[in-house]
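Excluded from the complex is one protein chain; the other protein chains are retained at their positions.
Letters A, B, C, D and E name the chains as they come in the text, with residue numbers starting at 1 for each one.
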Amino acid sequence: MSHWIIAPIVLPALLAPFIVLAARYHIGIQRALSLAGVVALVVIATALALQASDGTITLYRLSDWAAPFGIVLVADALSTLMVLLTSVLALFVLLYAIGSGWDNRGRHFHALFQFQLMGIIGAFLTGDLFNLFVFFEVLLIASYGLMIHAGGNARMRAGVQYVLFNLIGSTLFLFALGAIYAETGTLNMADLAQRVALIGPEETVGIRVAAVLLLLVFAIKAALVPLHFWLPSSYAEAPAPVAALFAIMTKVGAYAIIRVYTLIFPPELAATQGLHDLWLLPAALVSVAIGMMGVLAAKKLDRLVAFAVIGSMGMVMVTLSLFTPEGIAAALYYIIHSTLAGAALFLIADLVRTGRGGLDLTAQPPMAGAALTAGFFFVGAIAMAGLPPLSGFLGKLLVLNASFSAPQAAWIWGVVLVSSLVSILGFARAGSILFWKAESLTLEEADPSRSVPRPLSYVAVGGLIVLLAAHTVFAGQMHGYTSKIAGQLFDPAPYMLKVLDTPGKLSQPKEGH
Amino acid sequence: MTFEVIGTYATAIFLLIGSGFALVGVLGLLKFNDSMTRLHAPTKVGTVGIGALLLASMTYSYVSGAPSMHELLIMAFLFVTAPISANFIAKVNIHLRTCETPPAPPRDDTWSTLKAPEDDQDLDPASDT
Amino acid sequence: MLGRAFRWLMPHPFLTLLLAVVWIVLQNEFSAGMAVFGVILGILIPWGTSAWWPDTPHRFRLFKMIRYSFLVMWDIMVANVQVAWIVLTVPNPKLKPAWIVVPLDLLEPEAITMLAGTITLTPGTVSADLSDEGHSLLVHVLHTEDPDAVRDDIKSRYEARLKEIFS
Amino acid sequence: MMSAPDLMSLALSIAFISLAVAQLMCMIRLVLGPSTGDRILALDTMVINALGLVILLGIHQGVRIYFEVSLLIAMLGFVSTVALARFILRGDIIE
Amino acid sequence: MEFLVASAIGILTAGGIYLVLRLRTFPVILGISLLTYAVNVFLFTSGRLTIAGAPILRDGVTHYADPLPQALVLTAIVISFGMTAVVVMIGLGAFLGSNDDHVDDQPETETADAEGRS
Partner (left out) sequence: MSLFFIVLLPFLGALLPGLMNSAGRAAVAGVTFTVSLAAFVGLLTNLPTVLAGEVVTARIDWMPLLGLNFTLMLDSLGFFFAMLILGIGLLVIAYARHYLSRDDNMGEFFTYLLLFQGAMVGIVLSDNILLLLVFWELTSLSSFLLIGYWKHLPAGRQGARMALTVTGMGGLAMIAGMLILGQIVGSYDLSVILQNRDLIQADPLYLTALLLILLGCFTKSAQFPFHFWLPHAMAAPTPVSAYLHSATMVKAGIFLMARMWPVLSGTPEWFMIVTTAGLITMVLGAVIALFKHDLKALLAFSTVSHLGLITMLLGTGTAFGAMAAVFHILNHATFKAALFMSAGIVDHEAHTRDIRRLGGLRKLMPVTFTIATLAALSMAGIPLLNGFLSKEMMLEEAYGTALFGVPWLVPALATVGSLFSAAYCFRLIGHVFLGPVRDDYPATPHDPPAGLWLPPALLMIPVVLIGVAPFLAEPFVKLVTASVLGEAADVPKAYFKIWHGLVPALYMSIAAVVGGLLLLAVFNPALRFWEAAPRPEAKTIFEAVVEAVASLAQKIILPLHNGAFSRYAAIGTVAIIAAGSHAFVTGTVSAPTREMQSVGPVPIAGWLMLIAATGGMVFMHRNRLLSLILIGIVGLMVSIGFVFFSAPDLAMTQFTVEVVTIILMLLALNFLPNKTPVESSLLRRLRDAVVAIAGGLATFGLAYHYLLRDAVATPISEFHLANSYKGGGGTNVVNVILVDFRGFDTYGEIIVLGIAALLIYALTETLLDGPVRARLLNRKPDQPRAGDMHPMMMVVLTRVIMPLVLLVGFYIFLRGHNEPGGGFIAGLIVSIAVVMQYMASGFSWASARLRYPYHGVIGAGVLIAGLTGIGSWFVGKPFLTSDFTYVRIPPFEKFELATAALFDLGVFLAVVGAVMLSLESFSRLARRAHVPDTEHPMDIDPSRDDPPAEKAGYAKEGV
């Protein structure tokens, strides 16, 4: 049995305590270990993604118990893609954290960072719904630690709200899990898919509520309006590299929705008809609108980016809510884009903070290291606002194209396009204030805390920009791959067969499926 | 009468004694109108009440054929911890002045609880909490 | 030399004994293996926590202690009936609670604690506080006509015996 | 005279009810207070009564698996009493 | 019995929600704790209610409570304990920093922060 699937979970999970134990007082060793771990993670994730790219589904039975009795990890094209995205993002974020010195402004950054990765990757790989909850909690609690890393009043206050909101979310998750187990007697996703199909038309209340509660849980993660309120101030107040890493966290919610609502509650399932199709799309559209309006309304750059993340998650959810192969393919393409772009923008905001001393969108003297920062900002803004030639534009085309034949196409197109314009306005205003208006002021008024960002910081941001460019240049291949993934998701039989027909300790495959 | 029957009767009686004492203890807690007197009832009566229930349990364990000495431990723990609880609650009462102020000790200056740190002499004990 | 090694190994021999006994009772059935295991734990645990119990009374008479325990247990039973009677019959206005101060002859914390515990567990009395130098014990009595008698009773019935145990 | 099992089940019922009533009475004292000392005392008493309930359940169900629970309550129940009292006395419960 | 348990869940939830909607961190955290109780019981009941059937295997016994929800709840209790500790600490940190335990951002502290931040 190959153990590589679990490696991306176990590696950070062992590395983190090791860092705590052995390198608690040595930032240099922490950095080296952390970086080595993430590099290894990228390598492993790449290998896993390659392995899954031809449609191979690999199963890993924890404790050797077969599904559904034990917990299984499932590596298919979707989960490995997300793992790869996470690790690659983590690499650049970590470089930035080291380069900017953020990691040394509080304790245990690297341990928490590794745990955070463990949680995120575990959430992508697990095939068990309760185990998903556990990994959600791991990633959440690590995120709490990272969010308040380095302290400060505003961050702490935002941290309280962030934690409280997510505690409500966790509670909701448990309610959903209770309902699911009560209704079906199982927790394994593939098994759930089979059992949910057994539910007759005369008794749908329980499973419907469970399906909706689960969706709401994931919607909180995905920052879907009106469950998005936790996001703006927590992402804005979080240390930049943390906010950048958080760009993947909203995607965990999107991922979970994709997984659960193609596998367990597919659109054609009779018992859960008329649920999410009723309000998921409107909520997603409102998210797009709120996000993009927020970009225009924001008075600080970090909040602007946070709202852009909400908007881009809205875009993802708009396409997801179609629950068609085209929609999922577009959503996946957009997820990759928005992760990279969101992360890049958070880091760029930190370059601005470093070079300028603050993030208020008011005219201030030119920042240190303006030229490169401005260039990065321009590219990041183009990507995020969905202007050509970058992946944001291509993603937007995919979204619009996928929704053409939807009954609500007019709404989708209208909201997406108008919001785009609003966000363009917002980004243009911000860029103009930060980089142009500054030229009309003299340096004497500058914030004394301004300093030139370190080269490694630029390298990290540049790396993300290059990835965005690659996502654009190889858009055809990427979209082809996400379409393939969507195809795999809409044909869940091989997945279920793999999960449920692999024998384990003391159990043989069940008969009759 | 067999051993079982006697044991069962004993168990029943222990049960009645235990629960009776427990109830009376709480009755005291409810009835008395002073914090210190209230403290007497449950700390002792309750302890013995539960002790009787434990005896019942032990007796019953012999009756039902799975003899057990465990309960002794529970009793021991209760008897060791009850004085600490009572002591602390009494100190709380003295500290909060919710009871009659005790007479001064003959040899020493004051009671340890009343010897407030100099830092917070200006805080009025009865005002808060 | 041997004594010091013994002290190092078993800083509180009675605690070791107690732990071994408790371990055996926990198992609910006696077996040689468990007894040995209990002794091992009885040595290991005090050894691991000895830093928190730095000094120990130099003398402790176990048999007198056992006799004392039986006395106290009897008193507890009697006391409970009395107190229950008071609770059930004496109306609040007729209740005569009182503070009494017990001057202490005992010096060892272990001894004083045992006295205070005994007082709390027995007839209508609760040990409430210690004086700031530790020379007097404050006791609250639930219902008494003669506080001084209670005080004398405590001193003669319990404190005297404890003095013997700890000397 | 009642048969042993009958008396046993009657005694058990009486015990259950007594303890249940005792718990409710504690609750009343807890809500009434008036002082924090009374409330802590009520909580302490409730913990001990809960221990009694667990023992009764053990007798009632004829199973011995609740021993660990009872032991735990007996052993640790007083800790929260002490903590609460220390809070009143000192503010900082670990200083 | 089922009605009692279900209504207990409902009442715990209601109390929890009400406290979560309060304005200071402390009651909000207590509210979350109540919600946690509610959801733990809820999750527990997903194995239905079994009296006198603890899932400790005994020879000849076939009547057992569903052990799985118990294990799940145990995990949930532990996790929520960790979460509670964390939120209490962060809440405390926020209070110590600004001497204000409002859970909502206060308009004046916001501006003060903006000025105070470098």
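As a working rule, contacts are C-beta pairs under 8 Å (C-beta built on N, C-alpha and C of every residue); 3 or more make two chains touch, one makes a residue touch a chain.
From a predicted model like this one, the values you see are computed outputs, not experimental measurements.
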item	value
Displayed chains contacted by the hidden chain, counting the whole assembly	A, B, C, D, E
Selected residue (touches chain absent from view) among C:R7, C:R61 or C:K96	C:R7
Option from A:L33, A:I98, A:I168 or A:I485 whose C-beta touches the chain left out	A:I168
For chain C, the residues touching the chain missing from this view	7, 11, 15, 18-19, 22-23, 26, 31-34, 36-37, 41, 45-46, 48-59, 104, 106-110, 112-113, 116-117, 127, 129-130, 132-135
In chain B, positions touching the absent partner	77, 80-81, 83-84, 87-88, 91, 94-95, 112-117, 119-120, 123-125, 127-129
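Keep this in mind: only the chains that are shown with their structure count from here on.
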item	value
Distance-maximising chain from chain D - centres being C-alpha averages	A
Chain located farthest away, centre of chain B as origin (C-alpha)	A
Centroid spacing, where centroids are CA-atom means, of chain C and chain D in whole angstrom	23
Averaged-CA centre spacing for the pair chain C and chain B, given as whole angstrom	15
Between chain E and chain C, distance of the C-alpha-averaged centres to the nearest whole Å	40
Touching two or more other chains - residue numbers and ranges from chain A	none
Where chain E touches two or more other chains at once, by residue number	none
Residues on chain B engaged by chain C in the complex (per definition of touch)	21, 24-25, 27-28, 31-34, 36-37, 39-41, 43-45, 47-48, 68-70, 72-73, 79-80, 82-83, 86-87, 90-91, 93-94, 99-100, 102-103, 105-113, 115
Residues on chain A engaged by chain E in the complex (per definition of touch)	130, 134, 137, 141, 144-145, 148, 151-154, 156-157, 159-161, 163-164, 167-168, 170-171, 174-175, 177-179, 181-182, 187, 233, 357-358, 360, 447, 449
Touching residues (chain side chain E, partner chain A) in the complex	20, 25, 28-29, 32, 35-36, 38-40, 42-43, 45-48, 68-69, 72, 75-76, 79-80, 82-83, 86-87, 90-91, 93-94, 97-98, 103, 105, 109, 113-114, 116-118
